[in-house]
Structure formats: C-alpha cells, structure tokens
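Here's the structure we're looking at; comments come further down.
With one protein chain removed, the remaining protein chains of the complex are shown where they sit.
For clarity, chains are labelled A, B and C in written order, and residue numbers in each chain start from 1.
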C-alpha cells in the first residue's frame, strides 16, 4: 500500500504515509479544526482509514489506545482534591478529568456517515489482538463504554423479519445464525413461514444490520427436539393453520450478529419484548420457552467420568463409541443416567462455572423446565451434549423471583420434572 | 399529591406515597431486579413519575441528584493508586470508579418507551432551580453528559420540512420559532413555499420532535432586510420561478426546540449540512449567508454612550426618541454613525464579552460580511439593535481559516465593506 | 416541432395557435405516433393544454366532444349484422365498433403523469357548460364512464386522516368540508382529536387528494345535536378518555371532494368500511349512526302550508318569524307539529321526490332512527330544515333488508320512535 518508503534521512516527509495522515487527521479532529468542521474531518478520517492495510490499521489503533490519555497533572490534582475532601462535587470533578480525550475523539469519529459501523468494525478487529497487545484494552474498554450508552435499549427498534424483508437483511440471517445453521434460501424461507416468527433488534445508525435475532416456532405443547422444528413444509395453508392452533412459542435460536458489540447484552430485552409481541398477535399462546443446547455438558461429564471412582465411570466407553444415538438399544440404556447427570450439571451452584446458555436464561429469570433426550442428534449436538436439549421456561409472573433466587442465592429454580430426575 | 403523612411510628408504611414509591422503584431499577426486568421497571417508574405533582417531582429530582454517588471508599482507593503510579491503566480504573451510579440509573431510565423524552423534560424542568438548589447541578451535568453522547451528530437525521410534513410537526415550528415569530398557518405556509427551505434535525428516539430548525430564503443577491423575506406571496408559479433564479441562500432564522438539550450544539452541523443539501438541489447557488440579529448592540451602545465623554454621546437622546426609524430624515442622520458603531461592536476582540449570535457564526467559521441599516424594524429589532441586521457569510473554502483566526487569535474575519465602515 | 423556415406569405400557417397545436397533438396521440411514443405525446399534450386560456380550453373540449366518433359505416354494418342475427358474438362486435375512439383518446391522455387529475379537472370544467353546449354531454358521458371504471372500489385506499397527516392534505379538508364548515386550523384540530375520527378514500393516481371524507364523533348514546360535536376541547386526556367510554359512532359529516367525479358514488362504500375500521379499533362500539341535515324540509313544508286548507297552515307565519329558535316559549310550541311534519316528509313514498340525504342513507340500507328538534341552529340549519337533524342508523344485520324494502317496495324502514311521531 504505502509507497514512499525511501525517505532520505534529514528531509522532512512532505507527503506522509496514509497511516501518518490518518494520525494527523485524528489529532486535528480533536483540535479546533474538529470543532469548526467536525463532521467533515471525521469523514476525511474514515476515508483515509478505509485505504489502510491491516498493519497500518493496527498501528492506528495502537495510536488511539496510547495517545489521548487524560491530562496527568490535572488528574493528579483532582485526585488529591478528592482525597482531601470527598464531596460529591469533588467526585464529579474527578470523573470529568478522568474521562479520557480518546472518548471524545471516538464520539467525534462517530459524526461521519457510517461512523458507527466503522467503530464497531474497529472493535471487532482488535478483539483478536487484545492478548498480544494489552495496550489495546483501553481502546476496547472505551469503545465498549460508548456502545453501551449508544445501544441503550431505548434506542433499539424491534422489527419482525419475514419473507417481505429485504434480501440484504435476510442474507445476514443466513450468515449470522450461530446455533442451527440455515442451509440456503429455501431453508430460510421455511423459518419465516406462517407458523414461525423471527424478530431482530436494529439501531437507527445501522439501518440494514440486525444486532441480534431470535427464531421462534409456534407449536402445540413444549417442543422437545429440533428436527420437527427444522423440517421443511412449504404448504402455506398448513403453516397458517398450525399458527392458529399453537399454544406454545418455542425460542429455538438466538444469535448475536455484531462481534464488535460483544459484551453489550441485548438477548434478555429481545426475548421479553418478543414475548409481548407474540401475546398481542396470538392471545391463545400459553407458554413461552426455549429449546436450548447445553454446550458445556460433555466437557464437564468427561472430566467427571475420567475419574474412575465415579459411580457412572462405566458410561464413558459407551459414550465415546460411535453411532449409539442411532441405535435404539444402546441409546435407551444411556437415557436415564445421562438425563440424571444432565440435571446435576445444570443445577450445580452457579458460583461454580455454569453452562453459559444456562447462565443466560436463568439470569434472565427463566426456569429450568425440561431436559430432553436426543433433542438434537446433529454431529454438533452429539458432540456438545450427547444430543440433550433443554427447555427454559419464561413465565412472566415468576421471572423476577427466579432471577433473584438465581443471582442472590445461587438457586436454579426448576420444574418438579427436573427435581424428579435429580432424585432418580 | 396524596397525603398519608401521619404514619404512626412503629408501623411500616404498606402503602407509600407515590413519590416514595418512585424512589423505591428507582433504587430497584439499579438493583438485580433492574437487571432481570429493566425495561419493565423503567416503564413502571416513568408511569409513576407522570402522576407526581411539581413538588414531588422536585423531591424525586433531588433524590436522584444526591443519592447514587460513586462508592467513596473505592474512589479514594483508586485515587490513591493513581497518585502512587500514574499509569494509563490506573487512570482508566479511576475513571471507571468515578462514573457515578446515577449515570447508569439514567441510562436505565432511558430503556422505557418515551424515556428519552422524559429525561429531556426533566432537565428542562430543573433548569429554573439550579440557582436555588445547587445540588441539582450534578444531575444536570450527568444529563448533559449523556445527551451529548446520545445526540451525537452521527445519530441525527436531517429532514426537510415542507407543506407535506405532518401538521403535528409543523405546529412545533410555530411554537418554537424564536427569532421571527410565525403568525399562524398562513404565515407558516409562506415560509415553506417553493422559494423557501426549512430543514431540521431529528433524533430517532423523538420521532416527531425537531431538535433545531433553520429557515432559508432563496434570493438574488445578499438579502439585507427581513420584511421582503417575510412578505406573503401565495403564487406557486412565482415562488417556483424565484427559486430557479436564486443565486443566494439566506439563513434567516435558526431556532433550538428542546430546552432540555441546551448546551448540546447542533447549529453548526445543521448549517453546514443544509449548505450541502442546497448545493445539491440548486447547483446555481453561489452564496450562503445568514441575515442575523445583533441582540447585544443596544446594551453595549447604551453603556458606552452613557459615558458623556464618548464622542458619539450626542446620539443617545435621538436613539431614545420614539419613531425615528419611521422618519427618513431623522433615521438618515443616524445611519452612518450607527453602522460604524455596529461594526466596532462586532469586531471587538472576542476575549471580551462578544455578541452571542456573532460568537456562534464566527465560531462556526463564517465571515462578517455586511452590516445592514434598518434590516428589521419590528419593535424587537429596534429594541435590540436599532434595526441593524448582519450577514454572516459561510464560504466553504475559508471556513477553517476563519474559525482558526477567530478561536486562536481572536480575529474577526470581515469583508472590505465592513473594514470600510470601521474606518469611516 | 421542427423549424419554422421561410414561409411564403399566403401559405399555410406553419406556426399554429396553441389550441390548434393541441388539437393536432390529440390527433397524433391516436395515430401511429401515439403508439410509438404514447406517454411522451400525452405529456406534450397536457403541457400544451396547461397554456390555454378558458376559451381555448372550451374550443379543445368541443373538439374532443365532436370528433373521434365511431366509424359510421362500420357501425351501421355491425348494427345490420346484429339485426340480421342477434347472437352474443354479433352483440360483442357491435359493442366493439360502437366504443368511440374518443374513449381510447382519453385513455391515452391518462398515460402522462398528472393525466388523471387533468381529466378530472376537465370534467369539472365542462359541467357548467353542459346546458349551453349539449354536444359536450358526450365528452362528459365518456369521462364519467372511464372514471367509473378507474375509480372502482377495488382501487381505492381508505386512509385515516389525523394530526399526523400532511398539512397539504389537511388544508383540503378545510376547503372541501361541505356540511359543517371548518373554521381554520384550530377547528380542524379539534375534529381530529382522540375522540374523533376522519377517514377518506384516496386513489393511487391522485396521491394527496382525498376523493371523499367522513368525520366521526365517538360518543355515548345517540347524538342528537351538532353543537356538542363541534365544541372545542383541547384536553388530550379528556378526549382520549371519551373515546374509551364511547358506545356510539356518529357520522356527522360526509363530503365529496372532486367535482369532476360527480355521479361516481363512494359514500356507501366509505361508510361501510369505516364502520368495519371502527369496530376493529373500538370493539365496545354498539351503534353506528349519522347525524344528518334534512335539506329539503323547508321547501316541501312551505309548499304544503302555503295551501291555506292544510290543517297546519297556521304554523307558517310563526315559522317565518325571526329568532323563534332562540325563544324557548315559541320554539316549544313548534316542536311537536314540526317533528310530526318532519316524520311525514321523510317517510313519504320514495317514488315522489325524496330528500337527497334521506335517499342516500336509506338507499344504503340505513334505518330512519330519530328526528331531533333543534339539532342544528346555525342559520343554514334553520333555513333548510328549521334546525331539525336526523339520525340514520347503520345496523349491519338489517342493512340488506332495509335496502330491499326501500328500493323494491318504496318502504322507509324506521324506528318505533319515528312511528310514534307519525301517529302523533
């Protein structure tokens, strides 16, 4: 990319390399020039950044991360004043001085068209380098702080996604679906049929970009396995009738789309608002539940059984044998012990490392409702959790109680059915 | 609102007053319950707040302003650590701890529908009380800090307002026009005719609420007086033809609409983007200028002339006589000295208290282009500035230079014509 | 088009008058050139027509009306063939030949942007001249025939009009309201408040032009007088509460907007669809009724009472006295006889000349529900009908029966209350 490398020493570089021009432009953006013509300077800077190669971009990111610190003398003075007299005003003054100029710079970068998207892409890009270049962590933290403010729930728009949505949005569902792969447009279409719903959050500054989306199936009774939910039916009449009969909404997939927004949580809000939307459209719906994977089960169980003294240690060789899930005789023998162990795994004190999917739904106030045998026999499902899938139930009236029990007291609220498994 | 004050000691208050319930709800919003059901708790809280009377609202605002401080022990520790070792990481940790929980609480209040509008209204309401109740200043500062982030230029949408706009938006123009009163719907319609343009910034969270709007007249040559701009013509053909002939866009009124957003500046961005829009629609436009009032002229001149030794002191009695502006003989005698004094007033070093309209446009990088005699002979125009109106010219190529000269060096860049006045 | 070179004197006029060029252009539009470039020729023609003055427009309209007849020889032949053998095919052939080229020309005129509006304006303009220039009647009939096809119910879009509607649409309500004058924007706003509804039909080819609109008040019980419906309330809360309590929708004004579409009926469809919309929005609504004027009452009664032998003849001088409607003593004496006479007037056999408002609603299947004393004491209300106003009730289950009784058997279906008046 940059040419211009053989600059004879002693001569000033009158035609600086693009990355240097980008750095100068960033400095200008925070200067008076930025005040007069902020939006324009921001536009120029984004234009420059788009021409940089990966190395130059990294160099620019390091520059952002290491320059633009709070003024040290002022901050020391404010700290001393606060220690001398810890008033609210002194605290506020301290906060003001501690706010790094980098934050203001990032806010100004956002003023150009496409700025928000470019900042999200920047955070996505630095993720992979946080370990090697810890100085990037400050930039990462500042971006995360800004995004948490900008992507406040109050600024998000819930939109239904269906076959009337733009193809440009739909192809993003195919790309971002993280749980149950969407195999092309026909598969997508089935997931948007009349007995399905898909909702996403959008932000006004990223018009065609879903931030997170959830896929819902309208069914009768609690769905216990994925294959029926993903089977293709193309009969419009049948799917419409199915929607009319449904008493249960199954949230079978929820996917975050923007890596640069990781750590900003949308899922809890999304599920709860979608429950409201579905109730309004289908007053006859009685139950709202997920059908969720248990990604940490095999790892936990493997460690446990590897200890030969575990009473269930004998299961291990069978679990590692191939194809048992397609052999009813073999799989039936595993059913009872595995369901019991699954229940144990999911109800351990959350103080220990808990399954991430469980933590998410239990933390949202859902209840551990059912543990399903062979709910997902795809290679990934078997690999992660021996095919076990779980229903977490969202029951409006008990959400706050469940949440409190989980967060304050480390209690996993569960159905009698799960209790029975624990005692089996 | 409700009384309920005589609670016998020893009995718990099972039915607290609304303001107390609002305070409890605010505390809950920041607790675990807020994490589980944030959007819902926020909705409840806004609902409660709408039922409070003015006194209770003030009580709630004081509660917000005085509670929810940073943790004192933690902040002291962080301050000490920073003083011991002033690294970037220690500064960042300090900033994190200094960020008051109130900010997070305000962010959560924003999660409910209508939250942004309610927070803006809250800031508008406390303005009047900042002097009497200085503890509200912390709340005011936190709100302003949040708004500066949320109302970033990158999130604003420029929209043209015309006769196709919803009446609900148009009536807000009538209500908010701060410079040249709009006298009802017929007057408004004229200001939206084919040789006029009106643009406003909107924010997605306040869909029908303009934040700031500017009114533009498309004319031939620099307009020097208001009456022709405000005269009514209803002939659609004539206004269309006028737009086609225009070589100059006159920004004759710019009004902020949201008192709760004061201190967050939109005007600079608005003018500059409107210049872009107009250039795209009317490539033949050559000049972009304001026709602006000089609100501080009379006050300044009064003080100056009151000093009898001023060479112009003799003007004072004439200026204070009634109706001179309608009497050509008298007004012609005043023209030369007043234009000269106006030029003096507007070109003083900005380090002294400068006229606020001048500061705004000069700070944006505009040039002081013309000072016009009797450009506005309404009572208010006479009262403020003896009818003098000023053109500030926005010339793309010199904006940054003008801005730098003004901000760095205190120089008011001006046309030769103004220079001539100064030397007259 | 083409040049204008060297015309020897005395020769043909190569630079024809605009009206002649318009006629040539119309002829071209129906020729091969029209086939190759129809939309463009139509555009040219509309452009030419806009430059004509009233006389020239009339000349052009006469040209349209008298030229472009069916081919006489072909039509005679088709007529003879049909008379010789009256098959369906011969009838169809006859219809084909009888369809005048003018219809095709008008269809082609519609191909240009704005064409539909221009044709409606043309029909509106010729209305006033049909009596003097009967040859225009053929043009009028052809336009009406086309409009009846183009403005088919299936192509109309029902839209709610409220304070979010564009000012450009709202000002048309003010202009077109034909029953109860809208006195400016404040009055309009009240009619669009939360306890009011306004709906209009629009056609896609006339985007901002309502074709017909109806104003509805949501009230408790049958409204019997206009003043409460038109009184101004600006309290948003109160009107919202009122809408929530309402059990009755009163259609108090219905106005056609496009004179050029007279004879194409929209009102029946509008009322019936608005009933559906209101039921969906307010399931608690039980009654749908008009509050309507009786425009023919005074004329009928005057003729009747002028016959001195009528038993009510003595009423005449009182009715012609001034201000009785403001004098309770005088007006109370008139109440009983006038209500009785009103009931007589409205229930006469429809074979006689019936009141036009009554014919419209009874023909739509409404029932004559109530006759209200002093329901409208504006000068016009007194002048037309001594202030009497009538409720016509739209009751879904009896609409077809009422319509049949009225149309087939000349029976005005009415409430027991009206029956009682008749027997009083």
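Operating definition for what follows: contacts are C-beta pairs under 8 Å (C-beta built on N, C-alpha and C of every residue); 3 or more make two chains touch, one makes a residue touch a chain.
Quick caveat: nothing in here was measured; it's all calculated off a predicted structure.
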Indicate each shown chain that the hidden chain touches within the full complex.
A, C
Which of C:22, C:126, C:146 or C:291 contacts the chain that the document leaves out
C:146
Of the listed residues C:314, C:407 or C:420, which contacts the missing chain in the full complex?
C:407
Out of A:134, A:166, A:263 or A:410, the sole contact with the unshown chain comes from A:166
For subunit C, residues touching the missing partner are 32-33, 35-40, 66, 69-70, 72, 75-76, 79-80, 82-83, 86, 88-89, 91-92, 94-95, 98-100, 107, 110-113, 115-116, 135, 138, 141, 146, 148-150, 152-155, 157, 204-205, 268-269, 272-273, 363-365, 399-400, 403-404, 407-408
What does the interface between subunit A and the hidden chain look like in terms of residue numbers?
163-168, 170, 184-185, 189, 208
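Everything that follows uses one rule, which is that only the chains that are shown with their structure count from here on.
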Can you compute the centre-to-centre distance for subunit A and subunit C, using the mean CA position of each chain? Integer Å is fine.
58
If you average the CA atoms of subunit B and of subunit C, how many Å lie between those two points?
49
Centroid from C-alpha atoms only, then distance subunit A to subunit B, rounded to Å. What do you get?
39
If I count partner chains per residue in subunit A, which residues reach a count of at least 2?
none
